[in-house]
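Of the protein chains in this complex, one is absent; all others appear in place.
Going by the order they are written in, the chains are A, B and C; count residues from 1 in each one.
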Amino acid sequence: MKNTFGNSVAVTLFGESHGEYIGAVLDGLAPGLEINSEYIAHMLTLRRPDGKISTPRKEKDEFRIVSGAVGGRTTGTPLTILIPNENVQSGDYSRMKTVARPSHADYTAECKYHGYQDSRGGGHFSGRITAALVAAGAVCKYALEQKGIRIGTHVKRCAGIPDREFENLDADIRELNEKTFAVLDEERGENMREAILAAAAEGDSVGGILETAIVGMPAGVGEPWFDTVESMLSHMMFAIPAVKGIEFGAGFAIADLRGSAANDPMRIKDGNVVTVTNNNGGLGGGITNGMPIVFRTAIKPTPTIFKAQDTIDFRSLTETVLEPKGRHDPAIVHRARIVQDAASAIVLCDALAMRFGTDWLKTASSGEK
Amino acid sequence: MKNTFGNSVAVTLFGESHGEYIGAVLDGLAPGLEINSEYIAHMLTLRRPDGKISTPRKEKDEFRIVSGAVGGRTTGTPLTILIPNENVQSGDYSRMKTVARPSHADYTAECKYHGYQDSRGGGHFSGRITAALVAAGAVCKYALEQKGIRIGTHVKRCAGIPDREFENLDADIRELNEKTFAVLDEERGENMREAILAAAAEGDSVGGILETAIVGMPAGVGEPWFDTVESMLSHMMFAIPAVKGIEFGAGFAIADLRGSAANDPMRIKDGNVVTVTNNNGGLGGGITNGMPIVFRTAIKPTPTIFKAQDTIDFRSLTETVLEPKGRHDPAIVHRARIVQDAASAIVLCDALAMRFGTDWLKTASSGEK
Amino acid sequence: MKNTFGNSVAVTLFGESHGEYIGAVLDGLAPGLEINSEYIAHMLTLRRPDGKISTPRKEKDEFRIVSGAVGGRTTGTPLTILIPNENVQSGDYSRMKTVARPSHADYTAECKYHGYQDSRGGGHFSGRITAALVAAGAVCKYALEQKGIRIGTHVKRCAGIPDREFENLDADIRELNEKTFAVLDEERGENMREAILAAAAEGDSVGGILETAIVGMPAGVGEPWFDTVESMLSHMMFAIPAVKGIEFGAGFAIADLRGSAANDPMRIKDGNVVTVTNNNGGLGGGITNGMPIVFRTAIKPTPTIFKAQDTIDFRSLTETVLEPKGRHDPAIVHRARIVQDAASAIVLCDALAMRFGTDWLKTASSGEK
Partner (left out) sequence: MKNTFGNSVAVTLFGESHGEYIGAVLDGLAPGLEINSEYIAHMLTLRRPDGKISTPRKEKDEFRIVSGAVGGRTTGTPLTILIPNENVQSGDYSRMKTVARPSHADYTAECKYHGYQDSRGGGHFSGRITAALVAAGAVCKYALEQKGIRIGTHVKRCAGIPDREFENLDADIRELNEKTFAVLDEERGENMREAILAAAAEGDSVGGILETAIVGMPAGVGEPWFDTVESMLSHMMFAIPAVKGIEFGAGFAIADLRGSAANDPMRIKDGNVVTVTNNNGGLGGGITNGMPIVFRTAIKPTPTIFKAQDTIDFRSLTETVLEPKGRHDPAIVHRARIVQDAASAIVLCDALAMRFGTDWLKTASSGEK
């Protein structure tokens, strides 16, 4: 449904990079969930460019919740979050850009919107819109945490440099959620940042891989065949700009394993069913099995670079060379990480509400009211 | 929406491995599309086990179209395809299996359906259900071909053995669509089959990677943010059992590239906009750009193997060892390939109908009526 | 979504009057619900023409549940019901009818399907399709009854003759569910039947009003603004052929009341909140308030009559006169009544599943498993 996604909990995204507001409507949340403004602000800060390894455009992200919350708690009706765009120069929409930036959505937007798209700053395709997704997802992520469901993402790889593997998921997730540049091994993180700056110095950009782990999900959640947790998460993740791949558990590496190595042996531990390995990433037939959900996404290098690139003018259908000025992110993988957390949280809230009803996130978490 | 997927063209899947019928309802197709029964039968044959490197269970897949078609053409109303299950032994449902097969959906189905699931042959989670998806997708794939939109998938990798890369997409796709074991390099295909049989001889199984290419899609199709072609295709692909990953264009490899190498330079060729490389897999901002759509999926090795495996009885919550008898597929990657084709076709028909209206597939293809 | 309706519990309808099967896929039902075949058969019988005041076309409605049920209980996966069409003459589709029957869907189907529609017997628009809706709804209705939620419909008015008002809802509903011609006052029912036969004798037909009452629904069910119980029920009811209006509670009569007469005073009765009157039909803001849900639909007279009618040939765009032969229903209001029951049951199951989760219909009803 275009800019709305979800069954029982659904999010609607709107806005353009240079419009008045970007925002999100989050519908279907249980009533009575706590809105932790500091938590939301913190997540928005993690998404924000930091000025060193990211674009220095000053984005304050002063979000406002304008509906769906009273007295610091959700009402159960649509929760709307607005984030104002600052420094928006009015009037400059008259000069429609017609030179496509390679690997951006400029040309495809033209094919779909016939010149009526807002092309300033990428318009509706701008990564800036993810700020609204982060704010909405922050509400969900916090609510999940109150139920013991935790989500964490690290930069598993950046500019070819790998982070260490997850070891103790619970501890690792908690640690990641405090970090600005989310790696498990700080030294490798420092190497990544250096590689990003080195690319930036050459007017170039780098990509990476994000890995998300989710602990605490109850077993039996997900709706086969089409609304499994895998299908819903992947659907959502590809909405994040720059994502070009997703894999669960062992992912593409499982293709080279034999069944005897790929299968996850099962055990009883403290009365619960567990698997010895987790090559299926916490999912069987797309339904949660109680093990951690683990997935990775491929994030392409920022398409905006400061080198001359062959491209076209899509109005005159002529070839030209693009040499961008200004400054942009030499990498977004470290920022996309919090978008992935937030987006995952929305999907999980939806899957849980489908399974257990609209009140579940609230009723089981506390006894009040 | 659980077992229904799509916006303007939607498919509903139903059935269990040992029920009377499996089937699909395909809704929203343009009226007047030709139903090519041989084409459908051919695609079903390609999905069917061949008895040598696949399970010898005799599956005839005698499909019947019981609604939505008259005189060999679609009516525009729901097209329902039934495929009877044969050799179904009645009465044996009383013996509910409670020992979970590792990496199957047995345990998660129990968590979700509390013992009421049909556990015979995997029930609703059986790969057999994909026969219905193939039949429905065959109608779509044939209709797309009449419009010059072609889909082809090859086994890009199996048991660690790579196929050659796509070279001439049009020719390669045509060739693949005629092949039972879809590889571009026959010698490597022979190596793959040997590797499959070698694994089978040890009671083991192998996995692989499938690569799909789609040519002829018009530019400007896809609905950001959430119903982009990437999101819709990935949502659909994860419905195929055994898929653990998907990547578009350069996919995970793009993570290690710099922007200057990853970006696709643009050119004008014969008056049309093209890109020199296709690292974005034919999609910008999730919208088609007129270049071929290319994606790959990771297919895990068949979980059923003939080696002893540690597992649990989920009713008594005790540990046990599973030693399956009988025979099963030592690989499904070569069969899943046609499922991927069919599933892609449904998604494309949906995206095109959303963009151009319900009649597009028919009206532009011929002048009659 | 065209031929699929519902959020958490959804029904997909397919089939044509002269196709091989009509059918329904009911998805999202809780696992473990009892399938009462006699109950379903009974409801199908109530929908069936009786040969005296209805068309004598022999419809056996031998339904088969081909997926989603094992051992007499739902599995929780899509439940598919097939009903074969009998006496279908093959080959006669070559003679497409091009003379529109007034007030049928012949002309509008032509406008939408451009001649590709199955025009035999009304095709996909035939009232016969409602047999599948009845069978699917019967599963839901029976499940609701196990939870104390009861639905009953009477012919409130037919050929201008009114039935008596509901008096004791519980008793009235139980009584109606046993009746073939569902009226509360048998004498008036006899008058209605005479009026139907009188119209039939003149080659004419009559219409009527159906009134449905639902007791036992918990308060707090319904999703504002758009998926309220009123919106969902009305959406569903207009899918029933011949329905031209729907009203809840006092309905259109409320328009002439003053607020002081229209408002429902509230009381506490046995510790529960009740209203003294029920002008709002059990719904406030579209959400259930625990009072009986009451609504009425207007059923138009069967459009097929045996009098000469002015009409057109939609292919040649010429005027002509239609003089039908054969025999058809002089009234359908008494048959549509069970369709209304069934359709209501599906909507209620959906609303309850959205609110309380997919298992609610089962878990609260019995302790087993």
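For this structure, a couple of remarks:
Note that in this section contacts are C-beta pairs under 8 Å (C-beta built on N, C-alpha and C of every residue); 3 or more make two chains touch, one makes a residue touch a chain.
In this text, all values refer to a predicted model and were calculated from it rather than measured experimentally.
From the options C:H42, C:R64 or C:H104, the residue with contact to the unseen chain in the full assembly is C:H104. Contact with the undisplayed chain is limited, among A:A10, A:A100 or A:L184, to A:A10. Interface with the hidden chain, as seen from subunit B, comprises residues 7-8, 28, 77, 223-224, 354-360. In the full complex, subunit C makes contact with the omitted chain through residues 1-5, 7, 13, 100, 102-109, 111-112, 124-125, 129, 157, 159-160, 199, 204-209, 219-228, 230-232, 234-239, 241, 243-260, 262-268, 271, 273, 275-276, 279-281, 283-290, 298-305, 307, 309-312, 314, 317-319, 333, 355. Looking at subunit A, the residues touching the absent chain are 1-4, 7, 10, 12-16, 19-23, 25, 27-28, 31-32, 64, 66-68, 70-71, 73-80, 82, 93-94, 112-118, 123-124, 359, 362, 369.
Here, only the chains that are shown with their structure count from here on.
Each chain gets a centre from its C-alpha atoms; the one nearest the centre of all protein C-alpha atoms is B. Rotation angle relating subunit A to subunit B: 180°, from a CA superposition, given to the nearest 5.
Among the other chains, A has the CA centre that is most remote from the centre of subunit C.
Distance between chain centres (mean CA atoms), subunit A to subunit B: 27 Å. Work out the mean CA point of subunit A and of subunit C, and you get 44 Å between them.
Residues of subunit C in contact with at least two other chains: 7, 28, 77, 359.
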